[in-house]
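Heads up, the thing below is written out as structure tokens.
All protein chains but one are shown in place.
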Amino acid sequence: MVRDEMKVGVAGCLGYTGFELVKLLDKHPNITLEVLTARTPNTVSADPRFSLQLKQGYNPTISTLEDADFSTCELVFFATPHGVCMEHAKKLLNEGITVIDLSADFRLGDPKLFETWYGMKHSAPELLDEAVYGLPELNRECLAGTKLIAMPGCYPTSVILGVLPLIETKCLINTLIADCKSGVSGAGRSATSSTIYGEVAENFKAYAVHGHRHLPEIKQEIIGIVNKSKKQVDSDNFDIQFTPHLLPMFRGLYSSIYIELIEDIKQDALTELYKARYASEPFVKILPKGVLPETRFVRESNEVHLYVNKFEKSSYLNILVAEDNLIKGAAGQAVQVMNLVFGFAETIGLK
Amino acid sequence: MVRDEMKVGVAGCLGYTGFELVKLLDKHPNITLEVLTARTPNTVSADPRFSLQLKQGYNPTISTLEDADFSTCELVFFATPHGVCMEHAKKLLNEGITVIDLSADFRLGDPKLFETWYGMKHSAPELLDEAVYGLPELNRECLAGTKLIAMPGCYPTSVILGVLPLIETKCLINTLIADCKSGVSGAGRSATSSTIYGEVAENFKAYAVHGHRHLPEIKQEIIGIVNKSKKQVDSDNFDIQFTPHLLPMFRGLYSSIYIELIEDIKQDALTELYKARYASEPFVKILPKGVLPETRFVRESNEVHLYVNKFEKSSYLNILVAEDNLIKGAAGQAVQVMNLVFGFAETIGLK
Amino acid sequence: MVRDEMKVGVAGCLGYTGFELVKLLDKHPNITLEVLTARTPNTVSADPRFSLQLKQGYNPTISTLEDADFSTCELVFFATPHGVCMEHAKKLLNEGITVIDLSADFRLGDPKLFETWYGMKHSAPELLDEAVYGLPELNRECLAGTKLIAMPGCYPTSVILGVLPLIETKCLINTLIADCKSGVSGAGRSATSSTIYGEVAENFKAYAVHGHRHLPEIKQEIIGIVNKSKKQVDSDNFDIQFTPHLLPMFRGLYSSIYIELIEDIKQDALTELYKARYASEPFVKILPKGVLPETRFVRESNEVHLYVNKFEKSSYLNILVAEDNLIKGAAGQAVQVMNLVFGFAETIGLK
Partner (left out) sequence: MVRDEMKVGVAGCLGYTGFELVKLLDKHPNITLEVLTARTPNTVSADPRFSLQLKQGYNPTISTLEDADFSTCELVFFATPHGVCMEHAKKLLNEGITVIDLSADFRLGDPKLFETWYGMKHSAPELLDEAVYGLPELNRECLAGTKLIAMPGCYPTSVILGVLPLIETKCLINTLIADCKSGVSGAGRSATSSTIYGEVAENFKAYAVHGHRHLPEIKQEIIGIVNKSKKQVDSDNFDIQFTPHLLPMFRGLYSSIYIELIEDIKQDALTELYKARYASEPFVKILPKGVLPETRFVRESNEVHLYVNKFEKSSYLNILVAEDNLIKGAAGQAVQVMNLVFGFAETIGLK
């Protein structure tokens, strides 16, 4: 039986992702926000986002993560920097509290890979096996009742959803080039010399072209799916490239994916494949011919918009994917996962 | 002998490209602006760009193109919509006046291709053979004394310069995927429902994915170069894809080009190849490792910034190209060509 | 008794205001959208805003205004250009249909004033007397059951709410300088040379400084209120100035109002005056000391945020007002008025 009311905590409520989560949970009819944490708890009540944009009367406890008492919560979300959740997850799990981690701590199954890409030792490698990768369209059936969920990165969400139908049943591709563009909110709310207005507005650039942390995550998931499928391709020879770019805007993520097909498939068959795969997905829309995805149409929405375009007289396919990096790419998808884990209707609080 | 002063005309001075041209020519020490044309000549003198941003005392004749008297000009630039220059070029050429066309009228050698892509009959097909494609880095030696020049499109400029060293001597590639992004000034200054602020700001989208007018131009030039090189590839099987996107900013163009190499080439050799090819080019810079192109660093500049990145353990190469679409992609390159055609130092008025 | 469901029409659904209205009504639990009109009805179904951002299954009739059949509607909103509603209002009122006009047709009580400022003859001057000015905070008690409502302009909404407590009971001011700034959506969705991205982004300017159409509206309402109050000032000598500016952003309106007080009033008394006046207003918030209004905190909200700042050692007062010009300044306020006219709870569909 689904409870009418569930008490949750949010660690890291001041960041962009953390606050989006608070906003979504604030509107969710079944959720009570019990505990919020921030490195500077005093700034929360002074922050006009909290005083002006949330329901009146809403009144969680606010403290540092170290001082937080989550004992009345069934669930704690971590919207903290990488390296924080892994320090606290074990204790919470031992107390029977579910953990949904929006950081990267439990995304990579191999702790050495984590160490390489995130530059720190993993302090809870024994939990990696039990963490479920929280992409509902991929792992919905494993989510109910799960205790530890690693939410996908914003880029991997768009790239995996972009190619899933092509690799799931049998692998139809051997090259994947993901040219991805993100609004600056993807870099978080910390003030850095690369996120100030003067460095972002009226400018466009690629970044991290020699290796972005989302690349091993994309590879792990894509190759994992391919290996489970009736694969026609040796995953060692699988060519996956990922080039992120920074858009002069706040929110929105767009992936232009170029795929080399192993065998020729007609546009109509491709469209059918995608439509069939996502027919019952509440948050994935395949746009009709001529209606291209735009980030504004998914702004503040948990939807992903997809467009499949087979280039004429070419073995290449172009897939365009738009999402809101803070919603489907982070906070919204975390709420979607919460709904699935705890048996709420999947779309509650998100439509 | 180079003349100290040359009189020129600009047809279409109110558009973004036309006005950039006027600004550049206004500063060029050897140029006198004799004649400007606009569909609404009265608006020119009332336009604060002209009254506030140009040299005082500057005083060309302003009229419609139909009424314009170019007889005192040695050169007329056309910054007009497609279809206009081809109506006037013959007459001007007959009078011994050089024509530099920034529109698409003389870019495609095959008039049928023009008809297909631009939706209008070509009215001066007999001139197509004599038009030189005005990309200085490709055709510098043909430019001196040329009478009719077709200036490249903004996207083709970046894509061709991005791959030139790989195809010129011998063709090292068989697949070219150009994921290109442009600021909205590329769409011109006409008020349309897709260029108003509310449709552009805080939004990102692909457009014209089923065929953009710059695709046949890119193909024509790339295949032309390949056919002249010691080609290792059948150009019929050459896979060239081009996906344009609209950036939420005014000026700047960025091309992320993905190339499948025919043979493996190391990063160092690639860097050397590019550096050698462009060593004496005044406006092409190969950026050093770790310094990625950004559109702001070429803003209002005639420079192109290039970055060559061989993906590790992959047959693919990534080339990043930044240009100012209104300068190197249009008005600046036209001035560079003018300097070459008339024997001025190539960089005068542009550095 | 309030009906559970009410059928309404929206004339002019493609503009920014019209579409915001459709979005709000789409979410309103008691409203069924029966009829939408547009000058180009075919573009409505093709418009991704309608297909991607509204509830599925939503299916009103779409036609031109001339062809529209509103006979099943109890209420029609006009989000049309000035001059349109006055041509249709009489017929609808005769059929017993309520009209809420978001254009300026019924704002000015004097048809000659309308003629002077809007450059067209008023075709329904006999209706002006019965039109109620739809500012709920001013005219709430007159709204229930009203048949013709003239919704305030976006600037007047902010200026009147900004000074209402100072003039309503007794008039405490004799000079009002409104320095107002609006996002470009205030200019509507028509493509014009002044609303294209390149003219708006990274730019700031005043406009219409020699007389903006909202000035007579502000004067009419302010002087009307003053005349009803225990006035201490001769309204002929009342100095009201209004300077609008264009912000490089899409939505949001900010008024910085400078008031010369007739008598000295302390900051605390002023704050109290404002708090008391707006204590029961669901959409007006007086921000506490140090929390200044920002347009982002009212973005997509029907709230107005006010800040009252008495300059030290000065007879002047500064009032800062933030609103979303498309919501409280247009579509949201129209829904608020609809709720009041038809007896729904005032905040339904707006919180």
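For reference, chains read A, B and C in written order, and residue numbers begin at 1 within each chain.
Note that contacts are C-beta pairs under 8 Å (C-beta built on N, C-alpha and C of every residue); 3 or more make two chains touch, one makes a residue touch a chain.
The structure presented is a predicted model; accordingly, all values stated were derived computationally and were not measured.
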| item | value |
| --- | --- |
| Residue in contact with the excluded chain [from B:Val8, B:Ala201 or B:Leu270] | B:Ala201 |
| Residue of C:Pro111, C:Pro125, C:Pro248 or C:Pro282 touching the missing chain in the full complex | C:Pro248 |
| Per the touch definition above, residue among C:Glu74, C:Glu115 or C:Asp179 touching the missing chain | C:Asp179 |
| Touching the absent chain when the full complex is considered, from C:Gly12, C:Pro136, C:Pro156 or C:Pro293 | C:Pro293 |
| Residues of subunit B (touch criterion as defined above) contacting the omitted chain | 48-49, 51-53, 201-202, 285, 287, 291, 294, 297, 305 |
| Residue numbers in subunit A that touch the chain omitted from display | 16, 184-185, 189, 191-193, 195-198, 200-202, 249-250 |
| Hidden partner interface residues of subunit C, rising order | 175, 177, 179, 181, 183, 201-207, 209-210, 239, 241, 243, 245, 247-252, 254, 256, 258, 292-296, 299, 307, 309, 311, 314-316, 318, 320, 322 |
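The working rule: only the chains that are shown with their structure count from here on.
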| item | value |
| --- | --- |
| Chain copies touching (subunit A, subunit C) - same or different residues, decided at half shared | same |
| Inter-copy rotation, subunit B to subunit C, in degrees (Cα atoms; steps of 5) | 180 |
| Two chains sharing the most C-beta contacts | A-B |
| Closest chain to the centre of mass proxy, which here is the mean CA position | A |
| Length of the line joining the C-alpha centres of subunit A and subunit C, rounded to whole Å | 39 |
| Interchain centroid distance [CA atoms averaged], subunit B/subunit C, Å | 47 |
| Where subunit B touches two or more other chains, by residue | 201-202, 249-250 |
